[in-house]
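My structure is below; once you've seen it, I'll send some questions.
The complex appears here without one of its protein chains, the remainder shown in place.
A and B are the chain letters, set down in written order, and residue numbers restart from 1 in every chain.
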Amino acid sequence: MSDIAAPTLHSKRWRRHCDHAAVIVIILALWSLATWRFGTYWVSSPWAVAIRFVEMIASGELLRHAGYTLTEAAAGTLIGGVPAVLLPLLLRRHPVMVAILDPFMVGGYGAPKLAFAPLFIVWFGIGMESKIALVVSVVFFIVYFATLGGVRALDAKLVQTAQIMGASEQQVARSIVLPGAVPAIFAGFRIAVPYGIAAAVIAELISANRGLGYLVQNGAMNFDTTGVFAAVLMATLLVHAAVWLMNALEARLLRWRPPLDPMMETGP
Amino acid sequence: MTALLEIRQLGKRFATRAGRAPSPWVIQDLSFSVAEGEFLTIVGPSGSGKSTLLNIIAQTDTATAGDVLFRGTPVTTRDPRALKPGLERRIGYVTQDDNLLPWRSTLDNVLFALEVQGTLDQASRARAMTLIHAVGLAGFEHYYPHELSGGMRKRTALIRTLVYDPPIILMDEPFAAVDAQTRTQLQADLLRLWDLGRKTVIFVTHDIAEAIALGDRALVLSKQPSCIAAEHMIPIPRPRNVSDIFALPGFAATYEKIRAAVQ
Partner (left out) sequence: MTDIPASMADVSGSGAGSRKLLIYGGRLALTLALIAGWEYGARTLGPLFFAPPLATAERLWALAISGQMLADILATLRVAVAGFAIAGIVGVILPFLLRRSARATEAIEPAVMFTMGIPKYALAPWLILWFGIGDMPKLVVVTLVVFYIVFITTFAGIRGVDRRLISMARVIGASERRISREIIWTSLLPFFFTGLKIAFPRAVSATIVGEFLVSTEGVGRYIEGARQVSDTTGVFAGVVIALALVLTINAILNAIERWALRWRPVERDMEL
């Protein structure tokens, strides 16, 4: 701490907003410079992308494709996430089972799931099912290990205190273990959800007839850079909307916890 | 003869946001001096700005008013960027946390100071080993901090500062976080080491018995804003036996006087 009077909070915030605006202006200026140098065919332009984005929203095309991608991601997150949360909770009293599963789970966690996309297409066809399967495989292992970590890090003393007070195994699970693990579960989903959306888009890139990934691939095939960027922008907004939703949900559920430092989190 | 270190009308207040009332003085009009080879203890209630005082002397923080003089020369600055932490190795600082580097073994932590100062040679290395033996850490040279007990970590932190022999050593409640028995042992170790070199020590504590057991002279700090509330010479001859310090003549009377001043 220094003795020199710090600038007021208000002026500090004002300066920060100016800095943020300056960074955005610089990025857009560089992009425009690239447009001027290489032409819209190669790098499009900020203005063209904005117009196309609005047009495609208005025509409903972008939202329809985003809807497909979102459905795949949401279904995959649910199908993969729910068992991933339940398994460590159910196996809390069966460490031998956890130990037996461990190398398989570690292998599954480390496995390059995205490389399995063609396999899922072989099994489930080029429709939504193969994308959902890929999202499931991505989400499941991340959430499993996050939940397991949360259950393990649980303060043994809290469990003992509850047991001494006469809590049943079920009561311990419901009132101590689950609430205690919620922060870890959320941390897992916060990593898994953006990754799941990305996985759905990737599966669509490889083989699909709808969804944002298809839109990107289609745009590229028609040499329509502006269309590609509009679709990528939509996918990016989808990721941020999902993250925002997760944070809002967590903030509601975990009002007792101090807020997290945004730069500390890892993304897709 | 000029004092080795003199604190002259020192004051400290922390910065606040503009528009708020100015923050209260943590330290105000605090003056004292330390002679060469003196073991000075400073007693104060918690929150009395003891750590802030040592931070200013060690130059890890700035003073708002007053001066610190080293051998008669003012060394204080108001500019946080002009601070010289440790005053070019003339002030050693043993903090409350041991602050050992977790990736260095006991020996390497002790040698760290010598390494960064470029004084690591055969002789200084031998000196480090002597100190390690002197505090009973022989056999633990290659242990990492997390493998040591709390007392061992304190000893390592202590000899890490002793090994490069700064003229003044500041100690900020170094033994606050250990159990009573280990604490007595650490105090005995410290006195034994101090008797060998008779360095100048400023030792801050909230424990009156510790202040009496270790010091030649004890200063009592008032509650905020801190200034010197009392000064007591400690009439107990050295060498002292820390474990039965309570029984020595002069202890009880000094204890009572200091306790009255602390309140």
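Rule of thumb we're sticking to: a residue touches a chain if its C-beta (ideal position, glycine included) is under 8 Å from a C-beta of that chain, and two chains touch if they have at least 3 such contacts.
Predicted, not measured: the structure shown is a model, and the values here were computed from it.
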item	value
Among B:24, B:72, B:85 or B:197, the residue in touch with the chain that has been omitted	B:85
Sole contact to the chain not displayed, among B:113, B:171, B:186 or B:213	B:113
Option touching the unshown chain, where A:62, A:192, A:208 or A:239 are the choices	A:239
Missing-partner contacts on chain A, residue numbers	15-16, 19-20, 22-24, 27, 42, 92-97, 99-104, 107, 110-119, 121-123, 149, 151-156, 159-160, 194, 197-198, 201-202, 205-206, 212-213, 216-217, 219-221, 223, 225, 228-229, 231-232, 235-236, 239-240, 243, 261-268
Chain B residues touching the omitted chain (full complex)	58, 60, 85-86, 88-89, 91-93, 95, 97, 99, 101-105, 112-113, 116-117, 144, 146, 160-161, 164
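In this text, only the chains that are shown with their structure count from here on.
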item	value
Gap in Å, rounded to a whole number, between the CA centres of chain B and chain A	51
